[in-house]
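Complex shown without one protein chain; remaining protein chains in place.
Naming follows writing order (A and B), and every chain is counted from residue 1.
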Amino acid sequence: MKKPFFFIFFFIMTASMMAQSGGELRFCLHSEPKTLNPVLMEDDSSETIRYLTGGVLMRVNRQTQELEPELATSWKVTDAGKTITFQLRKNVRFSDGTSFTAADVAYTMQLLMDPATHSPTGDAFRSGDGKVQTKVLAKNRISITFPSPISGLDKLFDQVAIMSATSPLKEMAVLGPYMVAENKAGSYLLLKRNPNYWKRDANGRQLPYIDSVRLDIQQNRDIEMVRLTHGEIDLINSLDAEYFDKLESTDRSMAHDAGVSLDAEFMWFNQVPNSPLPAYKKAWFTSTNFRRAISESINRSDMARIVFRGHAQAAIGPVSPANKFWFNAKLQPHPFDQKAALQLLAQDGFHLQGDTLRDRDGHAVEFSIMTNSGNKYRERMATMMQQDLSGIGITLNVVTLDFPSLIERMTRSFDYEACLLGLVNTDLDPNSVMNIWLSSSENHQWNPGQKTPATAWEAEIDRLMKAQASSLDPNKRKEYFDKVQEVAWQQEPFIYLINKNALSAVSPSLHNVHPVALRPQVYWNIDQLSLTSEVAGNR
Amino acid sequence: MKYARLVAIGILVAVAAACLLANFLAPAPYAHQYREIPDASPSHQHLLGTDDLGRDRFSRLLYGTRVSLLLAPAAALLSSLLAGLIGGIAGFAGGRTERMVMAATDLFLSLPWLFLLITVRAVLPLNVAPLTSVIITFALLGCLGWAGAARVICADARTFSQSDFLVQARATGSSGFRLLWRHLIPNLRPILFAQFWISIPVFILTEANLGILGLGVAEPLPSWGSLLRELESFSTVSTQPWQFVPLILFIVVVSSFHLVLTRQELPT
Partner (left out) sequence: MVVLLGGFLGATLVRFAPGFGVDEEELDTRLSSRSVEALRATDQPDRNLFRFYVHYLGRLMQGDLGESRSLQRPVSQLLAERLPETLKSVGLGLGLGWSLALPLAITVVMVRAWLLDAISNVLVGALLCIPAAVLALLFVMEQVPARLLLSLVVFPKVFRYSRNLLVRSSELPHVLTARAKGLGNIRVLVWHILPNAAPQLVALAGVSLSLAFAAAIPVEALCDLPGIGQLAWKAALGRDVALLVNLTMIVTLVTLIANSASDLVGQRFHAGEP
């Protein structure tokens, strides 16, 4: 009598366990990954692959924004921020069976910091000249010493995927939940589960639940959307606002708005002294009153409402409110007040003559703004700005260019007047934007590569940024960086327009999904996602 | 058949008149954004509703027609004339001239002209008026679009130059230029017309696609191409059928052009 019950019980148990595992997750990459070597990865698609296949020492939990142990069970920062010591997890193997030891961490760090590699992840660790020392203290213990202190050192390791020093497969041997099984160039990538993945769930079952991940390379977002509605793909990680509304009207449960994200859309004026612009225009763009007036003439709330269908908010300063710790909450959004703008302009000698604004020499105020073509939202934002600025007598010409031409004008010839672009932020720490605020940097967009700071406020920002980088106390750092945000708010070298919301679409057959504002919004907990049984069984 | 042609001419005249009188007919300025009512459905004030920035679609259609209907046929004319000239002379002359010209044509067909267009954009000043940039774009398209047809015309001209008909005409003493004018060109007409008729929609759509390079029409000036690009968005295609009006107008005008141009009726 007992045997049949036992079998039935066993059958039900396995059935219910199987109901939560297996299957193939499918979604799209927007471009072909340029490389599969974690050290060299720069573009979005490659970093997606790294997130899915790479094992890291610690991971920033995208939901709580706190650091969690992964391959490192504990760590300690000593020596005033110059050294970090890791205690590594025991008995972990790479996907091909090779053992994971401290030597692999040392190897990865050396590769990363190799000056010939120019890895962007490595550059984030570069605090000063000198070599990085790695000391293997035991099979599972390693200390890394940097030439100068790095604030926020521990969170940087979220980006470092550990590579094997000994495996014959080189970068294809991984420690993450999945490994690359097939790579049809230009078409798709198939990732299969890593049989040696060390993580287990609370019941002791080996993760990940989903067997494989198929990433199709699909550039066209309209087609991606159609495929989602047909059930051919399971999620869209970063959804455009217009599709969100359409999805919400047809299937509410699929559309997710995780609130404001870290992304910002902004514009700036060309302030390079030896640019080919006429002198009177240079005078306009370098005047703080001019920039503030333009900023106060732009109706940001209309932009958020119309271009982004309400799924965005007016930006306040360099840091988005989604960055809870670092955002300077004392700052208020710039008002939309064209009268006040005209008063600011009058201080610089601008005056309205009929319908045209003229400067003190009588030149009609007309300038162009360039942005990258193919981005509907930026084109619409620029067109809205066109109407806004005509309200104070300024003629704005919208120029859309392909990206290489844009970059050439921005960085080589400096033959542009204003530029509208956006920034996609993945890192919360101010050190990640150091290269934007330092006046000597090549990425200091409005006037790159200055030998000495061109203005007093840029010198002030330089001082503050360096101060926050060399301090280890987070509260002191926040003080400095808050001041940077204030100066940026007053001087407006970048006129921040919009902070977009993090929108995503998820098929109802995918479980345990908690979309958040930090990237990757949907699959940040990939190893704990699961598919419904019928769906899983069919794939 | 005659009635159809009359209807077609009537349509073309009506459309041309409407767009020339756009200043009077348009209910609203084409650039003004009615920000309270983006994506509105058709109503009394806005016959075709408003686009995603709240601009009146009917006005934009009128002004866009003006831009496209004037410039695209002009560019098509340019490219057809070039094709006719180059292909015709090459085919007629025959021999080495023909081979050289055709090789040059083949080369011309294969080069990545995208970069010439990008360079032109770079050379243009940033603050160029939207109308100027559109005129330049269409002029460029006209200058670049002749190569495909030239080959067919060349083959045609060659056939013709070797035909009995021409031998007879030569025998009667007609000289070179006369031959060309009275005999060759009329004979090439069908192909030239085909080329002209095809080029119009092709140029209009290409102008829209050139927006990717910064050429073509600049905001806020509308053109048919830019209006048609609205149709590319998935979310709007199904829920707002009045967006198809520009496309339908486009097809009607192109078909009318065809009816007007084919003077040859089918042999009965």
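Throughout what follows, a contact is a pair of C-beta atoms (placed from the backbone, for glycine too) under 8 Å apart; a residue touches a chain by one contact, two chains touch by 3 or more.
These numbers come from a predicted model, not from an experiment.
Enquirer: Considering the complete complex, identify which of B:77, B:93, B:128 or B:202 is in touch with the unshown chain.
Expert: Of all options in B:77, B:93, B:128 or B:202, contact with the hidden chain holds for B:202.
Enquirer: Determine which one of A:133, A:338, A:432 or A:533 touches the chain that has been left out.
Expert: A:432
Enquirer: Among A:288, A:441, A:491 or A:532, which residue is in contact with the omitted chain in the full complex?
Expert: Counting the whole complex, the residue in contact with the absent chain is A:441.
Enquirer: Which residue, A:166, A:220 or A:343, contacts the hidden chain when the whole complex is considered?
Expert: Counting the whole complex, the residue in contact with the absent chain is A:220.
Enquirer: Counting contacts across the full complex, list the positions on chain A that touch the omitted chain.
Expert: 32, 34-35, 42-43, 115, 118, 120-121, 123-124, 126, 184-187, 216-220, 222-223, 226-227, 230, 402-409, 411-413, 423, 432-433, 435-436, 440-443, 449
Enquirer: Touching the absent chain: which residues on chain B qualify?
Expert: 1, 4, 102-103, 106-107, 109-116, 118-119, 121-122, 148-149, 151-152, 154-156, 158-159, 162, 187, 190-191, 193-194, 197-198, 201-202, 204-205, 208-209, 228-229, 231-232, 234, 237, 247, 250-251, 254-255, 258-259, 264-268
We take it that only the chains that are shown with their structure count from here on.
Enquirer: Give, as an integer number of Å, the spacing between the C-alpha centres of chain B and chain A.
Expert: Distance between chain centres: 43 Å.
Enquirer: Using the touch rule from the top, collect the residues of chain B that touch chain A in their complex.
Expert: Going by the criterion above, the answer is residues 31-33, 35, 38, 52-54, 118, 121-122, 126-128, 130, 211-214, 218-220, 232-236, 239.
Enquirer: Across the complex, what residues on chain A touch chain B?
Expert: On the chain A side, the touching residues are 222, 225-226, 242-243, 245-246, 302, 306-307, 366-368, 370, 373-374, 379-380, 382-384, 386-387, 397-402, 405, 415-417.
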